[in-house]
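Heads up, the thing below is written out as structure tokens.
Only one protein chain is missing; all other protein chains are in place.
Chains: A and B, in written order; residue numbering restarts at 1 for each.
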Amino acid sequence: MQTKDHKVLVANRGEIAIRIVQACRKLGLAFTCVYTAEDAASGHVRIARELGGDKSLYRVSSYHDANELMAVADDAGATAVHPGYGFFAEDYRFARRVSQRDRKLIFIGPSWRVIRELGDKINTKRLARSLGVPTVPGSDRPIYDEMEAEKVAQSLFEFQEQQGIRKPLVLVKASAGGGGMGIEEVYDIDLFRSVYRRIRNYALRQFKDEGVLIEQRIRDFNHLEVQVVSDRSGRNPVHFGTRNCSIQSTGLQKRIEIAPGFDPSSIEYGFDAAQVLRDITQHSLAMARKVGYDNVGTWEWIVTRDGRPFLMEVNTRIQVENGVSATIARVRGQKGVDIIAEQIRIGLGEPLGYGQEDITFEGVGIEYRLIAEDPDNRFTPWVGRVDGFGWPERPWLAMHTHVPSDDPYDIPTEFDPNLALAIIWGKDLAEARERGVEFLDTLVLEGANNAGEPLRSNVRFLRDNTGRILKF
Amino acid sequence: MDTEKRTQHLAERLGYIRDVFGGKHNENIALLESKLQEFNLRLSEGSISDENAALTTLEDLFDFVERKLEAELTPMDKVRIVRHPQRICLRDILENVYDNYTEIGGKDEHSIDPSMLIARAYITRRSGKKTINQPVLVIGQEKGHGEEFRNGGSVKPWGNAKALQYMKVAETEGIPIHTYVFTPGSYPVEDYPGAAQQIARNLYEMAGLRVPVIAVFSEGGSGGAEAIGLSDRRLMLSHGYYSVISPEGAAAIEGRLRHGQRAAPELIEKCAQQLRITAEDNLRMGYIDHVVTEPPLGARPYHYDFFRGLRQEIIRATDEVILGVKGFAPFRAMVLRRRRGKAETMDLDNMYVRWSLSSSAKDRLVSRRHRKFNRLARNAARDRRPVLRKLSNMGWDAWWDIYSYFKYDLLRKHQQKIAYLVEEVEAEAQVLMEKVAAPWRKITCALPGGACQSSEQTERELTTLSDWDEEGQRNGNWSYVSPRAKEDRAITCPNADSHGCLDLWAPDLFGEFAGVCTYCGHHFPMEYQWYLHNVFDEGSIFEFNAEIEAGNPLGFEGFDVKLEQAKKQTGLKSGCVTFEARIDNVKLVVAMLVAPFRGGSVGAAEGEKFVQAAERAKKKRYPFLAYVHGTAGIRIQEGTNGVIQMPRCTMAVRRYIEAGGLYLVLYDTNSYAGPLASFLGCSPYQFSIRSANIGFAGPGVIKETTGVDIPPDYHRAYRALSRGHIQGIWDRRDARMNLKQALLTMGGRNLYYR
Partner (left out) sequence: MFDITQLLDEIKASPYEEIVVAAPHTGVVTFADVREGSRVIGPSGTWKEKKGTLLATIERERNQKPIHAVEKGEVKEVLRHLEGTFVEAGTPLVRLRHFLSKDEVLAIILKKALHLFVAPERAKYYFAPDVDKKVKASGASSVSLHEGMDLFIMSRMKREASLAYSGPSGVIYAVYFQHNENVDAGQPLIGVCPPDQLSLIEDVVARVQTEWEERE
């Protein structure tokens, strides 16, 4: 089957759905979108109506119901499914169902075995260690025995003291958990037992597994990522550079992402930043090769103040911030890299067609996440209507949004109140920062809620933080 | 007696005959009717010269016709006799058979359960010139000639509990128990103590009662009968019935009727016939020891001769049991033996047998009772094991007895003593060493490269790959995958409306999720193979007694074909699979009731296999697990051959538990009726997978017998837990882990790994 004959079901909403549709059009592929009753005003619905062909838009009961997606795919004649991010993106069962059902579809993402393997915290950590990839000090298997747990915690405290860490912390987490649930910090070994028991009981209740992981809690770090791309052969993964995502909300949600991850050319670091970036990309690719990684993915790292990187986890999906890597990347010197389009193309089975040596980087990219929220009040989401939304077009600016700029838009309460992603490019860090501030200053974003209170957004927060980007 | 009373009495006899034959033998009835009418007419005209003579003639005619019809009685007629309000009831027996009685815990409707009557009674006998009152405890269902509040003798769980309480009293006081079975079946409510669970408790306790128990069956309706029917001597009234199910119930099942529909009378009649429910049938099969003859067309309250006969029989039975286990009484035993079968001229009132037993006689009594039941129904199953194998098995059994004794009793005791001693010494030494070494260790640690762990080693431990035996981490990779997991389709959870569960994909649901809804935790039933492969250690299963096959001991029409079908469909020979297996290397014996084989119903073969499995576990000192994939109850087509498995298996279980084993029961899908009311319900460790429905009777039966609507979740495992019927509910995916835990922490002293 030719790539062009495929039809892609866009199993997502909002901004990412729009970008997938755009990528499909770039590749000349047909597509089908879905939406729910709450989400009827979303931009992706509009774009599907405008640009879609026959059977290109369906109302479904829920984005979370895989059966809806399968049923729509069959009725629309879709041959592939793009999960976007969130929802089913890292659900290996969904990927497995898609590829094993009677009417098979292509899952545009890594194969389900890879998702399962890297979706498991312990598995990933053990894989990393088996390849000599640095991971956070601590256990790499679930611990069931209280004595053993205490011993690990004890040596973690000692280890940190030897490292000269003044207030060592140990993290106890349910090995079967995820998403920040069932995690607690311990600052004193005497308190360890009670915390351990609490977490163990929580894990037993919640996940039916008593196992806990005990790790060093690293506090002072930068959050870095490596963008990996690999075709279905799984043999030749390449990277599209690094990103720095250290500027986050209090709830540890990313707000500003910058590519590349450090800028040793303009900023002094207390360690060899270039070497760290080289190390984490090489480690990431080594792991990708080992598991036969066969689509796009992100290796997440933390880098301590003394320049030690530790692998955190692997995100087996396209990420929100993929565009910021694309904006500084050049393939054979060409601009206009689109990682989502590449994902679809290789996902459908085409070979990547170029190697690491063909990929170069130029300048600095900044991505702002524009969100209706109140940064002064623990980033509480704001709900209401957006009346005015506009910005001057710039050659160095790319806006990704599902919010219409010519119509008022009610923010649905079902989802996070993300409004847009703004990606800014500058030839160096200084220029990128300057342009970022310029963009934020000229942005129009107005609205009001039922009570008549004006829209709250994180624009000020983004502007205030632009000054400190890439500094460590 | 005056004429009016006598004619009235004849009218009652006529009505009785009419009721009993339910529309048959109309010409005889018409004859009696016309003669009676004629007599009445002439009486009112005053044209009878000698009223007395005429009446006597008429009475003789009635007697004649009754005797004639007696020969024509069908099993269903006997069922109607037993159900008739004119049928004798327990109160009549207390009045006429015993010399004195005091009802305990009840006066008419003022009783915790008026259907269960308990009385202290005595029988007066003479020994030479002495008069001796021999106390007994009388327990039985009271139908009260149709009194509404007696509930037809259908006893509620608390009624059976009361019966058990007083059996224990009799045991304490050392007096015999006489039970009278007058019940169509137990009242199927689940309220504590629960119909099934209470009967099970009764059976378990009766299996070990250290006083003689004599049972007399008039109406032996299945589980309700067993609740007081496990005894050393089982007598039966000649016009009674003893059956696994009412003929109507059997007809409903045979005719595959939905509830509310009525079965045709012919079908009911045929079922009554096929179920072999009469006294002769049960005597022939061995489930009854002796039949007490009733007057033609059954005993009614005015049959005083009958009561006299019954008194003799009941005394004789008690004497026989007592003398059978007493050390010395050759003459009296001879008297009893000789008089058996002779003309009814004996008078046991004039022979005295002391109804109390020494401790060793009590032991013999109980073990005789166990042997008696263990022998029953052995021929009702088809044992295809070759003779040689049977013999070698017997030899093997004997060897295991000896081996176990040496290994666990003799050696173990000495070993343990030595082990304890060594432990103590070690602990002492440890403390001493600690004290001596502590200062030294401090010094060495302070030195570079000292004996304590180096920091590089700590770092290596914390940052490099550790050894991890991943075995046991299934992560949804089950060894057996249901065939339903091969279909590409979505499944709706039954709780979807209330819990908002999304449809699940069958391969996920029946594969990785092990049949558990990931949204609400609802357990879809799974195949028994799932448990075989995912609960026990890989390849550890070794089946035994596979050759014992379910048969058709009653020759129930059409059942051979159905049985063959079941065998072909399941590839099994009976509904009970017994095997040895291991869970995390702990060996155990398992008896599994398999739902797809005739609903997991229990007949003679299943019972025999269960008993043998319990015996095997006892010999080898293995834990014993009854895994109930599902059971619909006793297999009705085997009649009392099936019912008798209730006491039989319960007794086997009791022997096992008393030998110090661990008897675990695990319910999985629908588990109902007889087995639950006996050998399953008596376990102190009954657990349930979340998918189980547990109860005495299914919803349809409850609706039909009680007329009460029951909520849809009436039998769910959680309700059973709330009622105190089971001890815990397990997630299917944790069954192995929980069983492992149970094996290590529960049960008696005599397990091989303790």
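Just so we're on the same page, a residue touches a chain if its C-beta (ideal position, glycine included) is under 8 Å from a C-beta of that chain, and two chains touch if they have at least 3 such contacts.
Quantities reported herein were computed from a predicted structural model and do not represent experimental measurements.
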| message | Please identify which residue in A:Asn12, A:Ser42, A:Asn67 or A:Ser139 touches the non-displayed chain. | response | A:Asn67
| field | Given B:Asp19, B:Glu103, B:Asp383 or B:Asp488, the one touching the chain that is not displayed | value | B:Asp488
| message | Residue by residue, what part of subunit B touches the chain that was omitted? | response | 487-492, 500, 503, 505, 709, 711-712
| task | Provide the residue numbers of subunit A that touch the chain removed from this figure. | result | 36-38, 58-61, 65, 67-68, 70-72, 75, 380-381, 383, 413-417, 449-450
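Following the convention adopted for this analysis, only the chains that are shown with their structure count from here on.
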| request: List the centre-to-centre spacing of subunit A and subunit B in whole Å, with centres computed as mean CA coordinates. | output: 62
| message | List the residues on subunit B that touch subunit A in their complex, please. | response | 453, 455, 458-459, 461-466, 468, 475, 488, 490, 502-503, 505, 507-508, 512, 731, 733-734
| request: Mind listing the subunit A positions that touch subunit B in their complex? | output: 62, 64-67, 93, 97, 100-102, 120, 126, 129-130, 134-135, 137-141, 152, 155-156, 158-159, 162, 208, 216
